[in-house]
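With one protein chain removed, the remaining protein chains of the complex are shown where they sit.
Which chain is which? They are A, B and C, in the order written, and residues in each are numbered from 1.
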Amino acid sequence: MKVGFIGLGIMGSRMAANLQKAGHELVVYNRTPEKAEDLVKEGATLASSPEEVGRQCRVVFTMLATPEAVEDVALGKDGFLKELPGNSLWVDSSTVNPSFSQRMAQITLKMGHRYLDAPVSGSLMPAQTGQLVFLVGGEAKDVEEVKPLLEVMGKAVQHIGPHGQGASMKMVNNMLFGQIMAAFAEALRLGTSLGLTEEVLCQTLMNGPGGAPFLKMKEQKLLTRDFSAEFPLEWLHKDLHLAGVTAYEQGIALPTLHAAKELYAQAKQAGLGQEDFSAIYQFVNPKK
Amino acid sequence: MKVGFIGLGIMGSRMAANLQKAGHELVVYNRTPEKAEDLVKEGATLASSPEEVGRQCRVVFTMLATPEAVEDVALGKDGFLKELPGNSLWVDSSTVNPSFSQRMAQITLKMGHRYLDAPVSGSLMPAQTGQLVFLVGGEAKDVEEVKPLLEVMGKAVQHIGPHGQGASMKMVNNMLFGQIMAAFAEALRLGTSLGLTEEVLCQTLMNGPGGAPFLKMKEQKLLTRDFSAEFPLEWLHKDLHLAGVTAYEQGIALPTLHAAKELYAQAKQAGLGQEDFSAIYQFVNPKK
Amino acid sequence: MKVGFIGLGIMGSRMAANLQKAGHELVVYNRTPEKAEDLVKEGATLASSPEEVGRQCRVVFTMLATPEAVEDVALGKDGFLKELPGNSLWVDSSTVNPSFSQRMAQITLKMGHRYLDAPVSGSLMPAQTGQLVFLVGGEAKDVEEVKPLLEVMGKAVQHIGPHGQGASMKMVNNMLFGQIMAAFAEALRLGTSLGLTEEVLCQTLMNGPGGAPFLKMKEQKLLTRDFSAEFPLEWLHKDLHLAGVTAYEQGIALPTLHAAKELYAQAKQAGLGQEDFSAIYQFVNPKK
Partner (left out) sequence: MKVGFIGLGIMGSRMAANLQKAGHELVVYNRTPEKAEDLVKEGATLASSPEEVGRQCRVVFTMLATPEAVEDVALGKDGFLKELPGNSLWVDSSTVNPSFSQRMAQITLKMGHRYLDAPVSGSLMPAQTGQLVFLVGGEAKDVEEVKPLLEVMGKAVQHIGPHGQGASMKMVNNMLFGQIMAAFAEALRLGTSLGLTEEVLCQTLMNGPGGAPFLKMKEQKLLTRDFSAEFPLEWLHKDLHLAGVTAYEQGIALPTLHAAKELYAQAKQAGLGQEDFSAIYQFVNPKK
């Protein structure tokens, strides 16, 4: 049985490669087909449209940057959903807003298929080494069915709850990341202005009770100012935006989220969108 | 040689008790003398004024809530500094702003004494069990001299740099705590509005890459809504305020710090100032 | 020639009444038909659906609370657009986001009709007295055609530019209102905490160089704390939300807008959504 994989960016290319290494036959699609070359060399079939993926698979993974992109490959003119054989399974690992996931689930079910929102915790390195954590929303039996594939790409599969709750958990997860990273950047800014070095600050804060584990993975970037992207700032900004929209839909106020969101918006405006999101430090404390 | 200890609140009372248990003879002072009772029962001398502490000791610890309170016990009408024998050592473990620490250092040196800013990382439980981390600013030889005392109260003594840098490190540390706690509260708020339970959110987020170690210590408070203070919200708010003032003095902008500061200000206004600072969650997501 | 009017809330009911008084025959629709009673008594035809309005008119006004509501009456199952005779004119006076207006314009033109976004500056009282200002986006000749009707409801018609620019101007207008109102509320809060009276503050500030004209219209509400709605807080909050979404679409950062937006979100959460938006003061400075 062939596995479909649509979206071969930073994350998707590495996730698909892990599926391939584990022996799964892939049908892949990416808007810019060059990104599929390595996979094709190793035997993957390159589809010329999402549609063509749909025709050849009963399980399709999507890993795209925005809800709009997901909707387009699934439901657009060349979308794959309408081509799937009955009772297929669509697993969306993109980071999207929960209300979008729920709408996709409804549409997919109405068309006679099954759906899981299965975004991942972890960025480039965990994607490459198969150490992602899947946060999954949907039916338990569908989670069980797809688990062997997920476990090839990740180290853990957490079934959070019904449709949309994988997306919900991912959203709050990224919101927490984004805010901690911004807070850390401001802490470094204040500390260095007071004469402390970035090295001492990183060492003390990262090993202290406020040292969220992901911060250590950013230490070298912060100290060398080499912000090559593991998780691009513009995607983190998009996630904060979706969290803000979701908060509005839910009728709740999240003032510190919005302050962080606008700081990332300023950094994006300043041209840092395609750097790693830890480049928020470059915005807050420009290298002299 | 007697050791002076001024300020017997949540933290100071436990720190002094550890000094006492290790065999040090204490002279203590607290504005409300009742708080000294346990120490006195175990042999401490209760001074009737900071002055009286100064007369009997060559090492004095202070652990107070605000710069104003520190200045008052040190330099006020009944202040201890003027009474100290020559070349004494004042160790201020209060959380104050760096420019204040530097001013205290200058005044103390001019009076022929020595000064260390030695605030602590860790709150009630680490204070009680001697697991604090001291972040120390000042002369290396003074740090060495007082280390045996500090090691009775803490598990680590980090000499950060010259006068004021202990206070600087503490300030950025608390700023990071306060912002992470607020971000976590908002993440819980958004997550629960989407149908996730507080239990699942805490488990997933606290054990994920954004799970700063101190968050786990707050899990029970968040789940039970028993916010009895380990570190009162109004003190955290004060620390964020001092960080904001310091940022102004340094001519730098810290927008997310200020957003968090105002959220805590709202919570304080709503009557949560004397609860633990994790009660920011109660403000962000009032228990129905 | 009959004029269609859909949406008879606080604003729409008064605007329609002015059209009626000027001798225009109306076909009206409102989700809750009771609100049409006065107009019907004076001779208006009550349609049972938007569709029915479409069948009887060549000019249709809409005045609704959200983009979703506008889309529903225009393009939904019972939408009026599909029923209009060729080359009709739809004038949307709702406050919506510019990208929505542009989409509506495109759809309307494709269906062979004409479209104007014509939101209004001014709330209840100007609506009642025909003193609104129309901020119009679209073709100049369409603006000319409908001007006689607009001038019955307003004192001025400003043709801002092409489709969407009426909506754009309205959006920045309301964003400015919302932020000034919030700033004024905080100014009153700080001033009264310092012992100044609300009366003296209002008099001095409203008559000073910062006294935006609309503030004077809110003086009685602020002083009496009677916040009966001229422009409900939840609508202002919606407008700030749409401005935030538009800023994201445009790739720009607007930090103070978002801070104000979240303050209104908190006020809405606190139950003030249906009060006038000046009730932000009640949130910022609760009546003791």
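Following the convention adopted for this analysis, a contact is a pair of C-beta atoms (placed from the backbone, for glycine too) under 8 Å apart; a residue touches a chain by one contact, two chains touch by 3 or more.
Values in this document were obtained by computation on a predicted structure and should not be read as measured data.
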{"item": "Among C:P85, C:G210 or C:G271, the residue in touch with the chain that has been omitted", "value": "C:G210"}
{"item": "Full-complex contact with the absent chain, from C:L109, C:A140 or C:L196", "value": "C:L196"}
{"item": "Residue of C:V3, C:L64, C:L84 or C:L254 in touch with the missing chain, whole complex considered", "value": "C:L254"}
{"item": "Residue of B:V40, B:M125, B:L223 or B:V245 touching the missing chain in the full complex", "value": "B:V245"}
{"item": "Hidden partner chain, residues of chain B it touches", "value": "241, 244-245, 247-248, 251-255, 258-259, 261-263, 265-266, 268-269"}
{"item": "Interface with the undisplayed chain - residues on chain C", "value": "98, 121-122, 133, 135, 158, 160-162, 164-165, 168-169, 171-173, 175-177, 179-180, 182-184, 186-191, 193-196, 200-201, 204-205, 208-214, 217, 243, 246-247, 250-252, 254-260, 262-263, 284"}
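Rule of thumb we're sticking to: only the chains that are shown with their structure count from here on.
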{"item": "Copies chain C and chain A - interface residue numbers shared by over half, same or different", "value": "same"}
{"item": "Chain B and chain C: spacing of chain centres that average the CA atoms, whole Å", "value": "51"}
{"item": "Multi-chain contact residues (two or more partners), chain C", "value": "255, 259, 266"}
